[in-house]
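This report refers to the structure that appears directly beneath it.
Heads up, one of the protein chains got dropped from this complex, but the rest are sitting where they should.
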């Protein structure tokens, strides 16, 4: 079980709700994933922009914890404004800080992310910042009092998976709060790998919503996160350069 | 469901039975894996060498299909002799051809593997040869009439995982019989990856028997194979160099 | 030719001077490398600590540009103090900002690096900050007016090479000042790869000083940087999944 702030989650998979072909597909994918935490961009909600459709109209949200993000913010101030709007609409007490510093990579701005994190902690939010895999930055964010840290595996929506397992390992080894690997997951093996490295959870969206069959992929991700977590707990074998027989036959009777 | 020769298997995970700390651990790991196919070295059996303990003494084998292998053979003739011994003991009609050509890497000998395969097919066995990931060799073996092909991910027991996904992809793309990725799997992500590439199944042993907690790892592998298969069927997203917002906010109202 | 601030360098290889077995080995390795820029930790100099040996006693420095670094600093203030000491000793007008935020990985502290960079630019230094491969951080540093940016390939002294070629590519694509890949280079292929990605230069130390034969490795790195630069300028072929005959024989007369 995963604890973030005062909350406990059965599933270690957080699912984004963007870009599904329809509300019905979204709903079924969410169910198949067995996630307990749904993320969404506040700016995509009709509380923010009433010309937007309600992304949750076909879903009963009562069983889920909502984790809105501040996507679209380029400064700390924008991020805070977006977070407060979500709070005012009773959508959340948790917020994923997402302050983008680069349009091409959608990678986060470290300085504005730190600022926004400080401001939102002051406002009493449960704060989960999305960050690069910069090891020291992850530590600096934790020193501010965040509730979980969310390093990216690779840029949002690229499906490139875990490019730098070393940095993620260092972040995990040094972490004092849960580490949720966020962004870049492309397939089940990536989600499993993040968990095997010792991550506490995985957040993904495009890997499911953009798959040929989002429902099957949602189910795949459920199993992948479970497999990776068990694999981490089970302690994998060391890698070796030379072979090791699984059924050694040395010293046995000759044919 | 996986079909090999006349047999149908619910699980796509084949589990080796070597090197467990005890018969009890082996039994529980097998159960946790939910495998339907158990593999073992004939030369490790007490039919072959009566000073050997019975590796299955604590297990009821009635629910399993047995896939003995010819580990320890360095020539086609030895492999055939081992296979016939297993057959004579009513252990199998299926055989995994394993003719090792290198003591350091335990990589298979292509020439002797082809010879042994031909001879065992002539004898009426259901033949699954263990082979390197040589693309043309896998095809040549299939032209002989084998029932499944078993390319290695990396050398036996190394835990190096899938070193050459290109070759495995080419083998899978060209295959006319099931492809079971065999050897080198180190952790759940590797098993998932093999399945995502389109393999029909995965055979592993040391990854489970050598893990800190073999039972948990057996369960992890069960989920990993399931995740990978579903991921393959679901068709993953393409990899991209640049980011793609999961919740695009372009064209939205300004803050 | 490489331009940084008012200076022009023939070689794109910067060589660190730490950890050589002797002054004589250091001198010969420097010569073999044909570098024009030598880096060193100010705190290792006897201007800083007169119990230290003079690391350059066997060398004539007249042909080199010196690039001292602020290794050992954990805060911006320490870095500035170290830089000023080097300046006062007439050692430099260029400084490599190195503010470490993690003892285990020696990865840089993004916040203190930014602060130190600002302060040293105000003091009139030619500033080259060592940074992680965080894409947006590299941009933020450039907006301050730095003269080159020095993202790490992997942690100092690890020899892990280029772990994240994507981030380096993004940094290079967006850079408005020279990009010198710094830290983690383990072998010639790593130096070549950095240059092939479009880096303007490479800084390395342990790969040479820690090699079995530092002189040969220094020469190897000279060629690797040259190979990588030419390879970048020559524009490599695209990667393909399927083969392309170099000597296509389709449509030719039958045998």
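Per-chain numbering from 1; labels A, B and C assigned in written order.
Keep in mind that, in the parts below, a residue touches a chain if its C-beta (ideal position, glycine included) is under 8 Å from a C-beta of that chain, and two chains touch if they have at least 3 such contacts.
Just so it is clear, the structure is predicted and the values come from calculations on it, not from any experiment.
The missing chain, though absent from the display, is touched by one residue of B:27, B:81 or B:139; that residue is B:139.
Looking at chain C, the residues touching the absent chain are 16-19, 40-41, 43-44, 48-49, 51-52, 69, 71-73, 78, 81-82, 104-107, 155-160, 186-193, 196, 205-207, 209-217, 219-224, 226-231, 233-249, 252-253, 255.
By the touch rule set out above, chain B reaches the unshown chain at residues 101-102, 104-105, 107-111, 114, 132, 134-137, 139-140, 154-155, 160, 163-164, 166-167, 170, 174.
The rule is short, and it goes like this: only the chains that are shown with their structure count from here on.
Taking the mean of the C-alpha atoms as each chain's centre, chain A and chain B sit 32 Å apart. Work out the mean CA point of chain B and of chain C, and you get 45 Å between them.
Residues of chain C in contact with two or more other chains: 166.
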